[in-house]
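What follows is one structure encoded as structure tokens, with my remarks underneath.
Every protein chain of the complex appears in place save one, which is left out.
Labels run A, B and C following the written order; every chain starts at residue 1.
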Amino acid sequence: MRKAIAVVLSLGLVRGMLVGMAGAGAGMGVTVLLRAALGLSAWNPGPVVAIGTITGVLAYLAGLGAFSYWIRWALVAEPSKEGERHRYGWTRYLCVDINHKVIGIQYMATSILVIMVAGALALIFRIELSTPGRTIMGPGLYNRFMSLHGISMVAATLIGVSGLMNYLLPLMIGARDMAFPRLNALSYWLIPPAVVLLLTSQAAGGFDTGWTAYPPLSIKAPLGMQLMLTAFYLVGLSSILGGINFLTTIFKLRAPGMSFFRMPIFVWATLATALLQIVFTQFIGMVLIMLLLERLLGLGFFDPAREGNVLLFQHFFWFYSHPAVYIFVLPGLGVISEIVPVFSRKPLFGYKAVAISTLGIAVGGTMVWGHHMFAAGMEPYLRIPIMMTTLLVAVPTGVKIFSWLATMWMGKLKLDTPLLFAMTSIAVFLVGGLTGIPLAIVATDLDLTDTYWVVGHFHHTIFGGFVFPLMAAIYYWFPKVTGKFLNERLGKLHWGIMTVGFFTSYLPYFWLGLNGMRRRVYDYDPGLQPMHLVATVGGFMIGLGFLLLLSNLLVSAWRGARAPANPWHAQTLEWQVTSPPPEDNFPLPPQVVGSPYSYGVPGSVHALMPPGGAGEDGGKEAT
Amino acid sequence: MAVIAHTAHKDKLAIHRLGLWLFIISDSFLFLGLLFSRFYLQGVRRPPEINQPLGLAISIVLILSSLAAYRGETAAAYGDIKRFRRNILLTLGLGALFLVGVGLEWSEAFRSFPPSTGYGTIFFTLTGFHAFHVVTGLLALTVALLPGQRARLQEGNSWGVEAVVKYWHFVDVAWVFIFPTLYLVS
Amino acid sequence: MSKPSLAAKLRLGFYVLGALMVVEVTEYVIGTRVKRGAWPYLAILTLPGALPILYYFMHIKQLWHHEE
Partner (left out) sequence: MPKARKHLLILAVLVLVATAALAYLFLQFSFLPIPASSQASTIDKLFSAMFAIAGFFLALCLIAMLYAAIAFRRRRGDASDGPPIQGNVALETAWILIPLAIVIGLGVVGGLALEKISAAPEESELEVKVTALQWAWLFEYPEWGVRSGELRLPVDRPVLFRLTSRDNDVVHSFWVPEFRVKQDAVPGRETALRVTPNAVGDYQLLCAELCGLGHAYMRASARVVPEADFMAWIESLKQ
């Protein structure tokens, strides 16, 4: 018994949460006492909770051990790395661990957990929407659930792309780890308190503003709003730190011989994503703090009575949140670019164009934020230029889709689950892209904005650019991560149910949007009910798909078939090491000599593995 | 801040430097956004009550502190530890003096344009964000004086000093833009 | 390229300081004397204010130059 308690207490997460709660309590207590001493009303939830949040998060990080090495570094010349790399088994996933593969899995597990919770919320309010008027809940709860679903999914997506990039980037470029492993751990450990804050926000009145948190509505919202803003800020901070790490890793730690045009497309996607992360996340961080200051201290950024301007928030919000959409989807598009050549047994068609289109989407996507505000009363002279830039983003996106199709054309398609999911991704993303065109054009956007057309459009882009690629990635890399295969038949069932479920759920949204269904409404015209019912049924099919995935993951991790080092006969570097990869990835650096996708070229390889490196013979040697 | 890679010490330095620069570049967009808000909300309006001489005085203090930081860093790179300590202490003093100046400024501003007014909102936020950076910069400079860094300096590794000093200069550069924006434009 | 002496480097700091002081005081004079439309001049002056710090103090050249 005592031993069990010792083990539980030795887990960083548990320690961090306990110390964090104590820290939050202490912070709040001191603030209350200070306020009383200053003659203010002792209990004012806003500032008291704000201070408590800050002290709580700092205490949590300290209790966790996220700062331990740096403190030792400040105090002694040669800080010991004690406790950093000697932990094995499942407990290391609940502690500060600086191995990028552990951190990647931590991210992925958190992301899937949050997706499950937010998805369950969506199913609950889809039931509500299956009939007009009240079905199971009132409008207040509906607004709260809808808002929590939105922001949680945004967070889950940011966490998920970080996870993918964390696990794969160093392996794909032949590095032993990220450039800053401890910073990497800190980036991950900022996430759990954000999740906790999002959940506690529901106990503090919740927030009913949608994920966009537009003032003045968000100024008037209850205390839960404040917790949501802090949570969002933590996720943003994690994203910035992650971006710095990814960029440094790509620039400095590529294996010898890996020039930029020998990098896998996923690495290009990481590069573009990280650039967007470090530049644009600052703006959302700033505007969230502005909102907090306006709520807490009565500053007047957004209050017209005090020379503020509501549109300032919207400009900054979308100046981040549009590029953020590319943060969500670029890694997913990278995953598709990895999977399609391997399972088509053909080189990626037009590699350079695809690589450059990745940067093109990222750069072009920075100048399009205003298309979210065509009807918002935005400066009218911005409308036409932003319409043009938005339309131009379609060109590099098209390059990607055409290149994937040309890669598959005349190939030898191996229709395994990863490729099936990649194909669903392409189809879904295509519909998402095409339905975006009427949203880019001002005249039609004036009809469509704030309707279910928009909701359908972005669920298509996010499912096509993140969720389905994530599924593809799980089936593709699970053998690498665990050394075991996922069950293929269960996988195909999962694929079928999710694909059918997705289109059943989200195609009706376009019809609904055109016919007067506003987004974020609790009640609607009874004439729209049949389509809503269809959408709800589709939603439950997606949910069932997720349950199948979860069972497949658990069953296969327990008793899946053994996977060799390179089961798909892929050429990128991560497949040239054992499954699961060694603790240090590459004991000796590989020498990159060619393209990552030269399938069908006799005798060609992407990299020469140094003698003694595992898996040299292309996966015939099971490990 | 350790780096695990197939890299030598020289490469580690380049990696650390790139990481720090990326952080600084990222952080500068925060100030860019704040400066943009000032012009978006207030145009180039400036209240007559703002204390321009005090603004100039604290600007000069901050620039002087940057010089001291530069001298400290250079001395550290050349192994002159005594001069390094003297100059970093001077930087800390000047930085604290700058904060005192901002405090004076705030107490005046509270009377003429409190945070609940249009200009006050901008003024307190911009100077507040900057002051927060100054405080973190002072903390970082203090770390450079702690035993761990001193021992590494004796081995000829001055990266820690270089890093905190670079951050301090960045805080100065930010002020170079904030000072005219808040105190001088018309 | 021989490494410049410590004294030379420290002297360089004073030159930079002098330049920055000139810029700040010029900005101040413009800001106090020019009643209307001072902002374009000030916008231009921020560059000679920031660039010396970036170049001489922060060694921005490190970003694309790796000789040190």
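We take it that contacts are C-beta pairs under 8 Å (C-beta built on N, C-alpha and C of every residue); 3 or more make two chains touch, one makes a residue touch a chain.
Note that this is a predicted model, so its numbers are computed, not measured.
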Checking the contacts here: which visible chains does the omitted one touch?
A
Per the definition of touch given earlier, which of A:347, A:365, A:418 or A:479 contacts the omitted chain?
A:347
Of the listed residues A:70, A:251, A:402 or A:540, which contacts the missing chain in the full complex?
A:402
Where A:171, A:229, A:276 or A:431 are the choices, the one touching the absent chain is A:431
Listed in rising order, the chain A residues that touch the chain left out are 139-140, 143, 208-210, 212, 214, 216-217, 220, 303-305, 308-311, 344-347, 349-353, 375-377, 383-384, 387-388, 391-392, 394-395, 398-399, 401-403, 405-406, 408-415, 423, 426-427, 430-431, 434-435, 437-438, 440-444, 446-447, 449-451, 510-511, 514-516, 518-524, 595, 598-601
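In this text, only the chains that are shown with their structure count from here on.
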Just the number, please: Cα centre separation of chain B and chain C in whole Å.
15
Measure off the straight-line distance from the CA centroid of chain A to the CA centroid of chain C, and report it in whole Å.
41
Of all the residues in chain B, which ones touch at least 2 other chains?
14, 18
Once bound in the complex, which stretches of chain B touch chain A?
1-7, 11, 14-15, 18-19, 22-23, 25-27, 29-30, 33-34, 37, 40-42, 115-121, 124-125, 143, 146-149, 151-152, 155
Flag every residue of chain B that touches chain C in the complex, lowest number first.
14, 17-18, 21, 44, 52, 55-56, 59-60, 63-64, 66-67, 69-71, 74-75, 78, 80, 165-166, 169-170, 172-173, 176-177, 179-180, 183-186
Chain B contact footprint on chain A (complex, rising order)
69-70, 72-79, 81, 175-177, 179-183, 240, 243-245, 247-248, 251-253, 278-283, 285-287, 290, 293, 297-301, 306-309, 312, 315-316, 584, 586, 588-589
